[in-house]
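Of the protein chains in this complex, all but one are displayed in their positions.
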Amino acid sequence: MSSMKVTLLAHTPDPERVAAAAARQCYSKHSATKAYNDLSAEEMKRLLKMVISSGHLSVLEHASFTFVIEGISRACSHQLVRHRIASYSQQSQRYVKFDEIEFILPESISKQAEAQKAFAEGLDACREAYRRLLSMGIPTEDARYILPQASPTKIVVTMNARSLMNFFELRCCLRAQWEIRELAGQMLNLVKGVAPAIFENSGPACITKRICPEKRYDCPLWVELYKK
Amino acid sequence: MSSMKVTLLAHTPDPERVAAAAARQCYSKHSATKAYNDLSAEEMKRLLKMVISSGHLSVLEHASFTFVIEGISRACSHQLVRHRIASYSQQSQRYVKFDEIEFILPESISKQAEAQKAFAEGLDACREAYRRLLSMGIPTEDARYILPQASPTKIVVTMNARSLMNFFELRCCLRAQWEIRELAGQMLNLVKGVAPAIFENSGPACITKRICPEKRYDCPLWVELYKK
Amino acid sequence: MSSMKVTLLAHTPDPERVAAAAARQCYSKHSATKAYNDLSAEEMKRLLKMVISSGHLSVLEHASFTFVIEGISRACSHQLVRHRIASYSQQSQRYVKFDEIEFILPESISKQAEAQKAFAEGLDACREAYRRLLSMGIPTEDARYILPQASPTKIVVTMNARSLMNFFELRCCLRAQWEIRELAGQMLNLVKGVAPAIFENSGPACITKRICPEKRYDCPLWVELYKK
Partner (left out) sequence: MSSMKVTLLAHTPDPERVAAAAARQCYSKHSATKAYNDLSAEEMKRLLKMVISSGHLSVLEHASFTFVIEGISRACSHQLVRHRIASYSQQSQRYVKFDEIEFILPESISKQAEAQKAFAEGLDACREAYRRLLSMGIPTEDARYILPQASPTKIVVTMNARSLMNFFELRCCLRAQWEIRELAGQMLNLVKGVAPAIFENSGPACITKRICPEKRYDCPLWVELYKK
């Protein structure tokens, strides 16, 4: 079974300084270049804290992050690409043949021996049908119709910091589907490593906005945060 | 087996007049409201022809079209939602159980008895595994991992006329994957019915721009258009 | 002096029904077409209320609204076009000559006789310089550099309901610049007339989200809403 791997391939160098310099210029006579050179680490953090808390998030768009994501399911990538303020390059199932397919296995299934058996039998049948179709000369792009949504894919994703924050609000939520929540969690950890002042309070809306848009006040995370 | 059904649910009333009025205002002292009321059908067509041929396509964005699409595969919807200048509402596989699943069948498979048999066996195994997983209490959102990409979906799509034109350029191309090409063809027919002056020359780039971005000059469509 | 005029030129017919039908399909086996035909007015309103309160705003994108805006200043249009999820067609100052320029007059200036005099003298000088430049053969696109930001413009704007809601949150705020706040107010009134169930609670964030992103708890609107 395949497992998710998320890598931060590239990002705007010094992303916090770039965003802070842009913020400073909005209310100053001087240029962002000057702010970029002059801002102390302290001022930079204070500025970022201010723009984030007051919701002036557009300056965060100048910081851009590129991830390589491997070993997620097509079910997950279908959800992922619904985020439109982002750029994607996905491995094509039309052209790339899958000979050793390692499928994604949901935990609810792996925890239950019989369910895992049923799942594995389904997968084996798909794999078998896929191979037979290819051997009969069916084009890869049509044979893949038999591949289950547990099929793995690779995708390169670029989002700016503002779009990422929105992504984390929606997808780090406990109500989000487990696979994309795991993906969002890994992405959040990676960007926290390179832009802590931007992302330190990122996460689901219950953390960032102290609201639950779905009004699930029995959610374990809500209880932990606000009801203890 | 399921078959594709595309309906034009709603659109900007009098879409050509709205786009033409916006175009007229750009180069006039008078308002678009006046142009909307005053333009003759002839002037309207001439204006639209001019903006389209000169590439000033932004005025076409004021005309918006909403489609209901049923009976396309998840493979197809995954491609569709990659078009980011559009709005989507898709039937959720996380919540909706599929008891009578009618899968999408590629023609290359339906044409060949043995391939169809292999495909059907794979599908049956998926269906069976899906039912077993649900009966064991596996959540719908996880059981669906066994569903093949041939699984049907329903989706509501809204695009403006400019975004549609770009969609048609890419997806009406003979090199596009067959299912999304069929979808694009049906959508094009529907919008031609209500906005002929906008869409009369829409289609793949070989028709609209007289170029083949992929440089496939042996393509049957290219040959038919330019080599006879 | 010019005054603002906002017209709703066109919109998705039955915009609430279209959005509600899209919402219904997300969690149903049936198509949006069926929902569009079957939903009672009551169900429609309940569905819209639910999607709005839970933040599932994407279904509102299927409803699109086109405005003609006349008599706003270039200062205002510059702010307006910063909203990127929208379509614009603006009267060109490069090509259209302004012979009888009616400038926009801020109320803070009109209330004070001396300020109004200073303003009028500045405007007269601009008008005079513009005419002299044109008479010397300077191209319109360059002569306009002398035109003040109080110069009027006409613009056609199309936004979907979700983008409008965001626009209203930012621009109906008492802290927003007065001219774009007036514009936003007029646009809100117009869409409330045709889609009350969507826009009935639209407005600044203090109304929609019961928060003040700028934390101005001494704002008269905040005081009126929550401190009486």
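In order of appearance the chains are A, B and C, and numbering begins at 1 in each one.
FYI, a residue touches a chain if its C-beta (ideal position, glycine included) is under 8 Å from a C-beta of that chain, and two chains touch if they have at least 3 such contacts.
Treat the numbers as computed from the prediction; the structure is a model and nothing was measured.
Here is the thing to keep in mind: the chain we left out touches A, B, C in the whole complex. Checked against the full complex, the candidates A:Ser3, A:Ser53 or A:Ser92 give a single residue touching the omitted chain, namely A:Ser92.
Considering the whole complex, the residue from C:Ser3, C:Ser54, C:Gln112 or C:Asn201 that touches the absent chain is C:Gln112.
Between the chain not shown and the residues C:Asp38, C:Glu141 or C:Glu224, the one that touches is C:Glu141.
Interface with the hidden chain, as seen from subunit C, comprises residues 73-75, 77-78, 81-82, 84-85, 88, 93-94, 103-106, 108-109, 112, 114-115, 118-119, 121-126, 128-130, 132-133, 136, 138-139, 141-142, 144-151, 177-178. Of the residues in subunit B, those that touch the hidden partner chain are 53-55, 209, 211, 213-215. Residues of subunit A that touch the chain left out of the display are 7, 9-14, 18, 21-23, 25-29, 31-33, 36, 58-59, 61-62, 64, 66, 68, 70, 87-92, 95-96, 154, 156, 158, 160.
As a working rule, only the chains that are shown with their structure count from here on.
The angle of the rotation carrying subunit B onto subunit C, fitted on C-alpha atoms and rounded to the nearest 5, is 180°. In a homomeric contact, the two copies may use the same or different surfaces; for subunit A and subunit B, over half of the interface residue numbers are shared, pointing to the same surface. Centroid to centroid, with C-alpha atoms defining each point, subunit A and subunit B lie 27 Å apart. Shared interface positions of subunit A, i.e. residues touching 2 or more other chains, are not present.
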